[in-house]
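Take this structure, written in C-alpha cells, and hold onto it; I'll ask about it next.
All protein chains of the complex are present and in place, except for one that has been dropped.
Right after this comes subunit A.
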Amino acid sequence: MLNINNCHIKNLDNTLRVHSIESFGTHDGPGIRMVVFLQGCKLKCLYCHNPDTIQTSGGTEYQIEELVGMALKMKPYFGKKGGVTVSGGEPLLQSKELVPFFKRLKEEGIHTNIDTNGRVLNHFTKELLDEYADLVMLDIKHMTEDGYEFLTGMRNKETTFTFAKHREASGKAMWLRYVLIPDITNKPELLHAMGQYFKDYKTIEKIEIQPYHKLGIHKWETLGWEYQLKDARENTEEEINAASEILKNYFKEVKIN
C-alpha cells in the first residue's frame, strides 16, 4: 500500500487515510473547524504532538464523500470564518486525493485550509495551492539548515521556502506557524531572520507562535520511541512576549496559539 519513493501514501480510490477527526477544532485555522488529521509524515520532529500520525501505515480509510457528509453536518457551526482543515501528519502526502476532497468542499461553499510542513510540492499540491485551498498554514521549523535537521531529522529546509514562494505567487492567504522552543527556536537572531525573509510577502496574514509544551510525551512513550527533547523547557511568559515583540516588526499580526 505504501510507496515511499513517491513521497505519497497510496490509497484506495476516492479515500483518504485518516488518523482522527476533531469536530470542534478551534486551534487549527480561523473559526470553528472540522480538523481531519491525516496519517503519515516524512519528518520526525522532536516535539511532534501527534507522533502516532507519523507512521505512514495505520489510520482509517474514509471515503471522500463520507468526509464531505460529515463536514456538511457541521457546516451550520462554521459561521463566516470556520470550515475544514486538513492537518496531520503531513496532509500533502495525500495531495492527489485532497484535490477532489477540496473541490467538493468548495462546491459546498466550505472554507478549506491545509496545515503543512511544506515539503511536498508536486503537481497536485500546486493545484491545491493555486485553486482549492482558501488558506495554507505553513509550518516554519527552523531558519538554519542545521537547526532544521536537528529538529526534523531531514535536511533541505529550502523546500519549505520554495513552497512559500509558490503560495505567494498564487496571491491567496497564508499563515505561518512557528513552534517556539527556548534556546532552540526562540533566539532573537532566528526570529529576525524569519522576519527579514518573509517581510515582503503580501499573502501572509499572520504568524502563529506555538509555545513548546511537553503534552505529547506520553504518546512517544506509548509508541516506544525515545523523546529526545526531554531536557527542553517550556517558555516563560516573558520569553513568549519578547519573541512576539520581535515578530511584530515584520508581520501584520502575531498570535500566540
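Definition applied: contacts are C-beta pairs under 8 Å (C-beta built on N, C-alpha and C of every residue); 3 or more make two chains touch, one makes a residue touch a chain; residues count from 1.
The working rule: contacts and distances are computed from a predicted model.
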item	value
Hidden subunit of the complex - UniProt protein name among "NADH-quinone oxidoreductase subunit F", "Acetolactate synthase", "Formate acetyltransferase" or "ABC transporter permease"	"Formate acetyltransferase"
Residue of A:P76, A:G109, A:G171 or A:G224 touching the missing chain in the full complex	A:P76
Interface residues of subunit A (partner: the chain not displayed)	20, 22-27, 31-32, 73-74, 76-82, 255-257
